[in-house]
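Removed from the display is one protein chain of the complex; every other protein chain stays in position.
Every chain is named by a letter (A and B) in the order it is written, and numbering of its residues begins at 1.
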Amino acid sequence: MNILISNLPYLLKGAMITLALAGVIVTVGNLLGLLLGAVSALVGRLGQSLITLYIFVLRGIPVLVIMLLGYYMFPALGYRVPAYVAVATAHIVYVSAFVAEIVRSAINSVPTGQIAAARSLGMRRFGILREVLLPQATRIAIPPLLNNSLTAIKQTSYVSVVGVWELTYAAREVVERTLASFQIFLGVMAIYFLICYPLSLFARWCERRTTVIQ
Amino acid sequence: MDYLASVFAVWIRLYPSLMTGFAITVSLALAAVPLALAGGLVLLPLRMWSGRLVRALAGTYIEFMRNTPLLLQIYLIYFGLPLFGLFPSEFTCGVIGIALQHSAFLVEIYRGGIEAISQRQWEAARAIGMVRYTALRHIILPQAALRILGPIGNQLIILVKDTSLVSAIGVAELTMTGKVAIERLAATLEIFVAIGLLYLLLTSALGAGLRIIERRVSEWLG
Partner (left out) sequence: MAMIEVRGLRKSYAALEVLKDINFSVDKGEVVVVLGPSGSGKSTMLRCINLLEEFQGGEIRIDGEAIGYREDAHGVRHWCKERDNAKLREQVGMVFQSFNLFPHRTVLQNVMMGPLKVQRRARAEIEPIARELLGKVGLLDKADQYPARLSGGQQQRVGIARALAMQPKVMLFDEVTSALDPELVGEVLRVIRRLAQEGMTMIIVTHEIHFARDVADRIIFMDGGLIVEQDAPATLLSNPKSDRLKLFLRRYQGDYLAD
């Protein structure tokens, strides 16, 4: 316990970086995904196929591989990009694919009667999307989006594998120094738990609120 | 033309190591999947049909596993077990870590499927004199099983992708193979395309296979 406590300030700094990283990834990732999902309801067959391909490829490959791609790609193309930016970009792209799929499927699950009603009032595609589909799809999509963001937060730990410093990397440093693997790893897991569990409870609460009672 | 030739040249050179990596990825998955499915089944009665204390403990364990990164869980096992005098291989540590985390997700899927079966089915079963075990076996579980196949399938696909994490403790599965290759040759893009295609092959095949299973089971159960 003591080793954990004495290293806590160092680890908490790592937690701050994790939170910042997670914040950026979740925000930008969700925005990008939302955009893609909404756009897919507007464009024709070609656009939809492209977006489907994007989603398929990104969801079928491990995030670690995508992150390695981001990490090694930029220098390979000749750009000097800070490591944080490279890995964050990779995670943002990965998250956006899942968000796009969630948004798309939520839009599709709005009852078609709604669209028929809107069209009979003279609404056109963009208006229907904005006034009818998105508001209702949002309610359906929020629980899965929250769960997805939760996963994204946990996945920030993977950036430690390519040497980017955050909580998990800090944990490994401390363990290598002190050899107190159990204490430190469990303690760091507890920190992640404290970050993630409230969000998970919130997601479940939202799910209860949006479930139709039979 | 030249470029394509060079791409293929890279792939041919890498072929042996890629195939080895792929085989190890598949082995990791084949080992972890049954353990995770079984682990979830073991946790289920603890979480649903035990005394209050056991249920609370199981619930806490499950929430903890679900809300902490898999990478840390693997590190804990790999670096922690030696303190107890156990020295399992990296492969084993990876399999255990993956199985433990995913069994926590799976037990919640099992539970959700069972709880989604309306209370009225329980009442109808009890009204003809069934005890809980009989009702579960003949009425509740058959109906739940069909509904949870989809979510279980999704979870297993995630599991297969999570095998890539084991590269962090040095297992030479597909991702690690790719990383090593990039550092040796400089053909970043070609290698990534190869790795990506192999993973896509794996996850798509798994997805298609699961859909077939889903269809068969729904026919069989009526």
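In this text, a contact is a pair of C-beta atoms (placed from the backbone, for glycine too) under 8 Å apart; a residue touches a chain by one contact, two chains touch by 3 or more.
None of these values were measured; they are calculated from a predicted model.
*Asks:* Looking at the whole complex, which visible chains does the left-out chain touch?
*Replies:* B
*Asks:* Just name the one of B:14, B:139 or B:181 that touches the chain not displayed here.
*Replies:* B:139
*Asks:* With respect to the chain omitted from the figure, which of B:30, B:56 or B:124 is a touching residue?
*Replies:* From the options B:30, B:56 or B:124, the contact with the absent chain belongs to B:124.
*Asks:* Please give every residue of subunit B in contact with the chain that is not shown.
*Replies:* Those residues of subunit B that touch the unshown chain are 120-121, 123-132, 134, 138-139, 142-143, 146, 221-222.
As a working rule, only the chains that are shown with their structure count from here on.
*Asks:* Where the CA atoms of subunit A average out and where those of subunit B average out, how many Å apart are those spots?
*Replies:* 20
*Asks:* Which bits of subunit B are touching subunit A when the two form their complex?
*Replies:* Where subunit B meets subunit A, its residues are 63-64, 66-73, 75-76, 79-80, 83, 118, 161-165, 167-168, 175, 178-179, 182, 186, 188-189, 192, 195-196, 199-200, 203-204.
*Asks:* Which bits of subunit A are touching subunit B when the two form their complex?
*Replies:* 56-57, 59-65, 68-69, 72-73, 76, 150, 154-155, 157-158, 160-161, 168, 171-172, 175, 181-182, 185-186, 188-189, 192-193, 196-197, 200, 214
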